[in-house]
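I'd like to ask some things about the structure below.
Only one protein chain is missing from this complex, and each of the others stays in its spot.
The block that comes next holds chain A.
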Amino acid sequence: MNPAGVQISAECLPEYTVERINPDGSEVHEKPPTASEAFCQLVSKIKFQQWDEDLEEFVSEVEPTIGSADEQLDDSNLSTGGGQQQAASLGPANAESASYWQNIRLSIAAALDETTALMDLLIALRQRPQALTLEPMQRDVEKYEQRIQLVVQGKKKCVQAAAEVLEKGRGSNQMLQQEVIGNFELQQIAQCWKLRRVANTISGDLSLRSAGSRYPDSGGFELRTAKDSSFEVLLPGHLYGQACVQVTLRTSSGESLFPQPAATELPRVSLCNSQRLLLAQELYNTICCECVQAGIRAGPDAVELPLAPGLCANVSLYKVVGPEIQQQEQSAGMSSKPSSQQQQQQAQRLPRPNYLSNALECLLLKRHQQARPEPGPFPSCAPAGLSERRREAGPFSRPVPEPETGLLDRLAAICRHSALYREVANLLEAWPLAEPRLVWHWQTGSSTSAHVAVEFVRRSYDLLRSRALISIGDRKAVLLTTCGQRVAARLGDVKRLLQPCLLREADRHLLLCVHSASTSLGWHLLANSSDPAASLLRSPDGQCSLLVQLDSNRKFVVSVNRGGNGDKWRRVQLDRLAGANALEKLDHVLAALTPLSNA
């Protein structure tokens, strides 16, 4: 609203006084005096003392005539037998007649006064013309000034009234603006947090009860109006800070299975961080309760869970609460150099949560979700909750819920799965052979199951591939090959059990490549063995036999028998042959031994 654009009308006092106001709003002003009234007023102010002598002469001349007129009037009254009687006979009777004659007398007296005054004036003009001069009628200066002052004061009052109205409006506008600002902030806070008015205060709720949490801490905070009409948040002492729960896997030697992220966070105070603090407390308390029930020792800020021989999970609660954060906030703004307090508090920095910590939080939130009331009712007119009888009986009864596993068991399952996952990944990454190569593709199903498809490929142009599948659960990892072989390994035995199997699969793949090459040249496969890996091939004309073996060092050993004589086997020295790898050299051998008619 622009005050400059507001028009305010100021009314001044009317020129004439208001005698009355009619119902239709029109005003009846007091009439100004008539000429005769004004003349009478003037005459009343004239002093006739100076001309007493002349006046007496004139009066002596005139008085008899006036007196005779009065006597005549009185005589006429007497002659008629009483004025009253005559009056009574001439006019209305009794009281009305008295007032009637009174009015007549007054009007005659007024006329007599005027006439007398006129006569005095004429005498004055005749006798002393120099003493009386006719001047224009002058206004009463004092009264005129008073009237002007009255008008000015009246206008001042009107303008003052308008100024007060403007002042009030400006003040209320300012208050309204501040209120709007405050309400806007309040609305922004209300969009993210639950607020309610309790008496004269506004309180909020940080807890996750609406999500199904049953933690006894209410997580309440207060909103207070600051001096500049904004809102400031008052948090309880135990929620003033930041916290997180970190889960790490360590071997018996203290080595961490997963590398810890180097970046850390400075603790900050905000409603979100306070809510996370509350969640971290609830999470850690839940873990501790279940540890106590399971007979595991739980500390105030760390718990060790044994998963497998030589492997344990460490659940730690990192918390920065209290006035230390306030000091840190203050000192951060004052100086750029790290103070001693900051250096001390660097140890209190919170670590970034890893995958296991996030998984643990998700477990808790899922438990909250399960504790939430059922959706509905559908249709909306149905009762809000079913009775126990209806819940258990009838065609619409709900199935009995399965007993839910505790948070600790699920966390242990996730940790074991993570450790197995890590072991299988290490196994694949540390593949010892150059030929064939290993290619793998991961597929993660959930937090406790994953699959990896392994392929054996050659460094050549052919598209021959062998596949194997490794399924990783929370207890064991299972390797499944194309020939139907199934090998399961528990935590700690992955390398010992799965690696030989993978190596055997690699040998089979190499022999498969040899078969493929020989078949394309017309050779026949006579026999095949997987352990030890060996293949017996015969040339298309039957004159030559080739024995391909893999020794313990995964090197090809090729022997040739020409002429069909099974006793004389001659070893082929692959080292002297040209070729990038043993398979290419073998290709050359096959090509050399193949008769031309079949090439």
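Just so we're on the same page, a residue touches a chain if its C-beta (ideal position, glycine included) is under 8 Å from a C-beta of that chain, and two chains touch if they have at least 3 such contacts; residues count from 1.
Note that in this section contacts and distances are computed from a predicted model.
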Omitted chain, identified by the protein name its UniProt record gives, among "Signal peptidase complex catalytic subunit SEC11", "Mediator of RNA polymerase II transcription subunit 18", "60S ribosome subunit biogenesis protein NIP7 homolog" or "Carboxypeptidase O": "Mediator of RNA polymerase II transcription subunit 18"
Residue among A:382, A:483 or A:526 touching the omitted chain: A:382
Residue among A:194, A:352 or A:524 that touches the chain left out of view: A:194
Footprint left on chain A by the chain that the document does not show: 190-191, 194-196, 205, 210, 372-373, 375-385, 395-396
